[in-house]
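And now, subunit A:
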Amino acid sequence: MVSLNSYLILGALLFSIGAIGVFTRRNALIIYMCIELMLNAVNLTFVAFSKYLGNMDGHIFVFMIMTVAAAEAAVGLAIIIALFRNKETVNVDAINLMKG
Partner candidate 1 sequence: MSTNVTLDKLSRQFPRSVVETHTHRGDATAIVRKDEILAICRFLRDDPELAYDFMMDLTAVDYLGKEPRFEVVYHLYSLSKNQRVRIKARVPEADCTIDSIVSIWVAADWFEREVFDLYGIIFNGHPNLKRLLLYEGFEGHPLRKDYPLKKRQPLIGPLN
Partner candidate 2 sequence: MTDNKAFQAWVGTLPADKLKPKKVRKNIELSLWERVYLIEVLRGLAITSRHFFGNLVGFVVPPKGKKRKIPTVYYPEEKAVMPPAYRGRPTLVANADGTERCVACGLCEKICPAFAISIVGDERQDGSRYPGSYTLDLSRCVFCGYCEEVCPKEAIVMSEEYEGLCTTRRGDMLYTKEQLLKPVDQLQKRIDYVRRIYAKCNY
Partner candidate 3 sequence: MGITTAFSTEEPLGGSVVLTKLEAAINWSRKYSFFLYPFATACCAMEFMAVGGPRYDLDRFGAALPRFSPRQADLLMVVGTITHKQAPILVKVYNQMTEPKWVMAFGVCAVSGGFYDNYATVQGIDTLIPVDVYIPGCPPRPEMVLDGLMKLQEKVTKEKWSDWPRGPAPVKMKC
Partner candidate 4 sequence: MQLLMFYLLGFGAVISALLLVTNKRPVAAAMSLITVMLCLAGLYVLLDAHLIAALQIIVYAGAIMVLFLFVIMLLNIEEKSGRLSNRKIALQFVGILVVGATLIAVAGLIKISPAQVTDGFGTTEAVGKMLFTDFLLPFEIASILLLAAIVGAVILAKRRIDD
């Protein structure tokens, strides 16, 4: 049988890869995708825990996370489209509207 640790290590690996992506990539879309990847990694750990604890609460968490991810994707992509219209770029370094 696969041990819980294997799932957790896998989850952690994916999470870190996602984090690296968020830190190093400059394309807003890819950053979004990396965030999605991180969320997925978390989902994996939730499902794994829930199986190993014999408790299905983890599934509910995953359900909620998916909802949040969907909402995030919708709003995030809308923001990207709006930004692209104004700035003609999706490079996050070029987006500094908030810097005043």
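Basis for inclusion: all candidates are chains of the complex that A comes from, given by their letters.
Please note the rule applied: contacts are C-beta pairs under 8 Å (C-beta built on N, C-alpha and C of every residue); 3 or more make two chains touch, one makes a residue touch a chain; residues count from 1.
All values reported here derive from a predicted model rather than from experimental measurement.
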Chain touching subunit A (counting every copy) in this complex, out of 1, 2, 3 or 4: 4
Touch list for subunit A against partner candidate 4, complex: 1-2, 4-10, 12-21, 23-27, 29-30, 32-34, 36-37, 40, 43-44, 47-57, 59-60, 62-64, 66-75, 77-82, 84-85, 90-91
